[in-house]
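The complex is shown incomplete by one protein chain, all other protein chains being positioned as in the whole.
Order of writing sets the chain letters: A, B, C and D. Residues in each chain are counted from 1.
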Amino acid sequence: MFAFVVRRITQAIFVMLIISLVGFSIKNEIGDPVRDMVGERVTPAEREALRDKLGLNDPFVTQYLRFAKNAVQGDLGLSFFHKKPALAVIAAKAPATLELVFGAALIIIFISLPVGIFSAIYPQSAFSRFTMAFSTLGVSVPVFLTAIVLIYIFSVELNWLPSYGRGETVNLWGWHSGFFTVDGILHLILPSFALASIMLPLFIRLIRSEMMEVLETEYIKFAWAKGLRRKRIWFVHAFKNTLLPVITVFGVQIGIMFAFTILTETVFQWQGMGFMFLEAVERSDISLLVAYLMVVGAIFVVVNTVVDIIYGLVNPTIRIAGR
Amino acid sequence: MIKTWQRFKASYLLFSFKQDKTAIFSFVVLLALLVTGLLAPVFSPYDPYDPANIDIMNSELPPAWMEEGEKAFMLGTDIQGRDLLSTMIYGLRLSILIGCGAVILQGVLGVVVGLLAGYLGGKIDAVLMRVADIQLSFPYLMVAIFISAIFQVAFGIGQYEDLAVPLLIVIIGLSEWPVYARTVRASVMGEKNKEYVEAARVIGLNRWRIMFRHVLPNTMTSVLVISTIQVANAIMSEAALSFLGLGMPVTKPSLGSLIRSGFEYIFSGSWWITLFPGVFLVLLVMVINLLGDWLRDVLNPKLYKG
Amino acid sequence: MKKLLAVTLTLAVLFGAGAIAGATTLKVGLDADPVSLDPHVQLSGGMLQYSHWVFDPLVRYAQDMSIEPRLATRWERIDELTMRFYLREGVKFHSGNTFSAKDVKFTLERLKKSIDFKGLFELFTEAAIVDQYTIDIKTKKPYALLLRMCTYIFPMDSEFYTGTDASGQPKDAMVKIGPSFALANESGTGPYKVAEREHGVKLVMDRFADYWDSASPGNVDRLVLSPIKEDATRVAALLSGDVDFISPVPPQDFKRIEKDSKLNLFTYPGGRIITVQLNQKRRPEFRVQKVRQAIVHAINNEGIVKKIMKGTATPAGQQSPQGYAGYNPNCVPRYDLKKAKALMKDAGFANGFECTMIAPNNRYVNDEKIAEAVVGMLAKINIKVNLKTMPKAQYWDEFDAQVADIQMIGWHSDTEDSGNFSEFLIMCPNKETGYGQYNSGNYCNPELDRMTLAAQSETDLNKRGKILIQIEQILYDDAAFVPFHWQNHSYGAKKNVDAAPIINTMNFPYFGDIVVK
Amino acid sequence: MQHLLEVNDLEVKFGLRFGDLTAINGISFSLDKSERMGLVGESGAGKSVTGFAIINLISKPGFISGGRVMFNGRDLTALSDEAMRDIRGNHISMIFQDPMMTLNPVLTIGTQMVETLLAHRSITRTEAKSIALEKLKKVQIPSPEKRLAQYPHEFSGGMRQRIVIAIALLTDPEIVIADEPTTALDVVSQVTEKIAVMYAGKIVESGPTDQVVNDPKHPYTQGLIKALPGSLQPGAKLNQIPGMMPTLTDIPPGCAFNPRCPLSDTICRQQEPPFIIINGATRRVACHMAKPDPSNGTT
Partner (left out) sequence: MTSDENGLLALKQVVKHFDISGGLLDQLRLEKGKITRHRTTVKAVNNVSFTIAPGETFSVVGESGCGKSTLARTTLGIYPPNSGKILYRGERIDNKNAQQMLPFRRKMQMIFQDPYASLNPRKTVMQTLEEPVVFHNPSISSGQVKDRVAAVMSNVGVDPKWAGRYPHEFSGGQRQRISIARALMVDPEFIVADEPVSALDVSIQAQILNLLMEAQEQRGLTYMFITHDLSVVEHISTRVAVMYLGTLCELSPAKALFNSPRHPYTQALLSAIPKLGRKKSGHIKLKGEVPTPINLPTGCVFHGRCIHADQRCVEEIPEERTVENKVSVACHGVEEGRI
């Protein structure tokens, strides 16, 4: 465990170091932040002076070292646009994204597990066939198309659900949560379904095929031969084994889901990190961008770590310490 | 050649293909789409990429069967007055080109990395897999911005239209190679301890030959299977990049950029601009996915994405 | 502990969800929100809109472009350089302080220090306080537009902004990056005061109880502004009833909103001219007058307005929109493909040539689509255009670097006056004076420069108008640039929101005066 | 006299797209209380399928297409799912081929033992645990208390095999079916009283073990015994049966063994040999070349 944690921390540092370097080297390619800070009237000379003042004209190495020096102290710089420390901006936006991803994850779990298991147990049933057909269609529709169709149907035509934003949030010790108000939950529904839509079919299929495979194993046959009741065989013996590969894939996919939040949040005007990222790109808010990349890199490592730990808990044959 | 064909004719692959109506249907549709796309100039009534053909006054005409529709534009026109049918066919070609190109690139990169990491193991493995992690945690949007910028600096904007396709191939190829690397690595780790590899070592073959001639072919099944999914994904990634304004130039719309306009036209009443390309793209991606599913079931039931 | 948490949550739910009964709330969805509460930190449309809601200017434009008294009740010209303003008495700032001449002086000084505004106020010297409610505003040389410039003076609470904040920074500091007092605190005299602000998420403003303008019909108690960047999402928010008012409305959705029985669509002609500039430094072909004329003749700007802008723009043949001093009725759009081809032949370019073009894709209404249409139109006179569009964040650097032969730019005159266009877009580029800063066509005509500067200091409005009209004619004949249209402003609102009286050509919706039935 | 288990003309088929394949082609045998019977044959002969058919647990697409399995007078092929469930693991248990694959890797062996008891007995978890402990001791697992909380991967292959046996014995079943991967004629001959030799889905010879081993009547049985290295002088050439057992798809007409049989005759290629009784009811053989017992007919 000790080695595992140390290795993951070193890995995270390594990942973030590289990411910050790459992120930093992009800075000149995404535009001039000063351009966005001032009106169109401001003269080039004024802009240059401002750039000087902000240190944007320093050599790359100077800038990176300055950044790295501050980063070590937990300061990832000021966001040009938000005029606040980049980390503070991310911290303020993170709850929205985390809740969105969490909501989508809940949807994925609560739909894909029962549906996947059912269609594995009864692969020939009409419901299973329908699910399979539907999920193939599901993976084939781009996430932004799903999002816009959802808005069109449920907000514009039916007027059931709000179309944008997070609605009312409750401040829980600095965490603005949408989970505790009816309004917040209503606002969460469409975006999390849109986000889930891309992964849901994948997981239904994954769970189905894994479960079907597990049901064919010797130990399940042995469980039948022991005269166990089928619920126990399905939900204890088969399910736990099905979960193992599902957890691994879930770990990878949850990382990818963070990437997809960029599109979802844009369409739903969801004020989270993905939206912030795109805005930072549009505003050439380089410190915010680099901070974002580093945080996402860290989240990626953390998620993988947590997934590995959960995997280790479910799978007794894996010892986290060794290999 | 004839022998290979005969072998194929007798193979389990073909047998199970013939048994599967969905697979046959998907294959036929895909083939039709591929032929249409690749022979776009033959099938499409106009060349939508030739700006001289376009008249703004023809813009947003509905399909021919509708009241205001014109016979000349069977599926209507887009806002610039481009014939939608022609644009879709040309867009299809682009999507196929980008999808396949990106998958070949990410496949080659990922397979080589996965093979090295899986077979050589140790430090090389650790380093390569960390690189894959970094790549995975890097949004492809960033990759897109970065590479677009490099291309622009290197070639200037005059070349942009011609370079957009290779550019997108490089972007999507670079962002997704870890998928291959991980799959191939897992597969190689399973293969490298098999006795046929030891047999090759006993013969005295060097590790490169063993890696590329013995182990690699045996990981190809999984590569083939994820490739179908990845082609579909690449086509969708292109659509997503277009959606964010980083895809094909406006004068050469791909299916993705056509759907992007779906976002703009959803309330406008000009549904055909969205619907037809959308259905076209979903159809293309779906038949590829269906074939991928079938292939996975036949070749390797244990494979999944990730 | 658990109980406490439960109670807190319940209360939070109750208070969070329920708005105060009986109060009128207007929810507004705009494409962006103000970047700061400090009106001087950036000169942009969004910041000026905000200034009108929370601050009040000395004077403002009415819908008919006449100058309307606000904090200045009347004014008189003392001499060529001086204008005397008589200020409204009994006006309170949001802080409770009383407004007087010292606040105007403070504000003008601050404007002259602002990186963004100092250019506009370059000609202004220090203001002289005559008495508590009288102030003289002076310029270095005679300046015809002095009064108009006063629409930019939104007096700030000098007491409120004096001293240092908790971090020791002066309260009136204008900080581009990082925290400042004025970034998060405001005290103006405007109809609303800021109640809550989360940058990029929402701006909540409450009606100022002590607002001086008791004659204002405005009946909105709470104004909630949400930035909704994505066009379709913004429209969806209005269609689904999540917001009461949106702007801008993308042209393709006009029909949909007009059709909706619960909604109204408002458009208002704006003064922003959309043009492309033909770079004569990069392309020798563009130095040929006939080529430029051919291009202008090849552009079907009426078609663009009709098809792409859905009729909500005014096709342009010149810079100045109607109502501006320089507006020249002779300079009309001149689409004529036959003539364009003939001109190309005359110029010796019957076979055309190839060139590059850049345009932004998120700066002007349908900018990308307009650029795309240009490619098609120029193809018809055998000019093959390689177009690249990009987000505005990248665009301006490329624009400045003049990376392409044809570059798009839209311009709105800060002074609502014709001279401003020429100063920035037409005059020979000069790094020292800053004139011609956005002239990426490198069109250079010393005679025009002389005329533009002459108009600047001509206080006889009649004479001045004549010069400006003549400038437009020369530009027209010379085909100095390619005009497309003046963009209209567009607003969508619920039926009960009476938006018509509060919108104007500057796109400053005066929400203080809005009536919700 | 009623046998404990009586398999009558059991037939198992596999339903495939192009038609049904016969895996077990009408086999019959019986088993009495405390009796040990060995079913031998090469892999693919149908030994395991027979075992699974008895507990009615053939994997798809296999199914019992004919015959009966009588256990204590009840036909197991006709029982309801729930009644059959109570037979499995309770009255008839099965020990699977591969001990490494038989135990669920994510459950402790304690769980896997206790659940078996709880599925069949109305006892408490604690009682079940003590029975489990007792059985573990019986199969000589050291420190069983500690072992109950461990997972299968923490045991060696040999220990896992013993645990599987312990699980099979938990409910003191009347019948234990032990499935083995290899032919293992030598091993079977040591521990059983009765033996039946299977070839291509049929029993070709059966009888008391010592009789069959010492005096095999069927050429296949003879071949198998002679092929064992232990039966010959070291270094001598082993007797080998030429060719290999046919797969289910291409079972030759007549006697399935005829292509490999040294005694093969025309009749062998044309007619399936009957399963005749020899040596006074104790032995049976299915070979045209075997002499039937004069007192008994054929079945």
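Just so it is clear, contacts are C-beta pairs under 8 Å (C-beta built on N, C-alpha and C of every residue); 3 or more make two chains touch, one makes a residue touch a chain.
Keep in mind the model is a prediction, meaning the values are calculated, not measured.
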item: Option from D:19, D:73, D:235 or D:280 whose C-beta touches the chain left out; value: D:235
item: Options D:20, D:75, D:145 or D:210, residue touching the unrepresented chain; value: D:210
item: Chain D, residues in touch with the chain not shown (by the definition above); value: 42-43, 142, 156-159, 182-183, 185-187, 189-191, 209-210, 213-214, 223-225, 227-232, 234-242, 244-245
item: Residues of chain B in contact with the chain not shown; value: 3, 126, 194-196, 198-206, 214, 217-218, 220
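By our rule, only the chains that are shown with their structure count from here on.
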item: Between chain C and chain D, centroid-to-centroid distance (C-alpha), Å; value: 90
item: Geometric centre distance via CA averages, chain D-chain A, whole Å; value: 53
item: Per-residue multi-chain contacts in chain B, two or more chains; value: 263, 266-267
item: Contacts with two or more other chains, residues of chain C listed in rising order; value: 230, 232, 236, 239, 362, 391
item: Pairs of chains found to touch, sorted by chain label; value: A-B, A-C, A-D, B-C
item: Interfacial residue positions of chain A with respect to chain B in the complex; value: 11, 14-15, 18-19, 22-23, 26, 28-30, 136-137, 139-145, 148, 152, 156, 202, 205-206, 209-210, 213, 245, 248-249, 252-253, 255-256, 259, 262-263, 266-267, 277-278, 281, 289, 293, 296-297, 299-301, 304
item: Residue ranges of chain A in contact with chain C within the complex; value: 30-32, 35-46, 50, 54, 78-84, 92, 148, 151-152, 155-156, 159, 162-165, 168-171, 180-183, 266-269, 271, 276, 279, 281-284
item: Interfacial residue positions of chain B with respect to chain C in the complex; value: 50-52, 54-57, 59-60, 79-81, 152, 156-161, 245, 249-251, 263-270
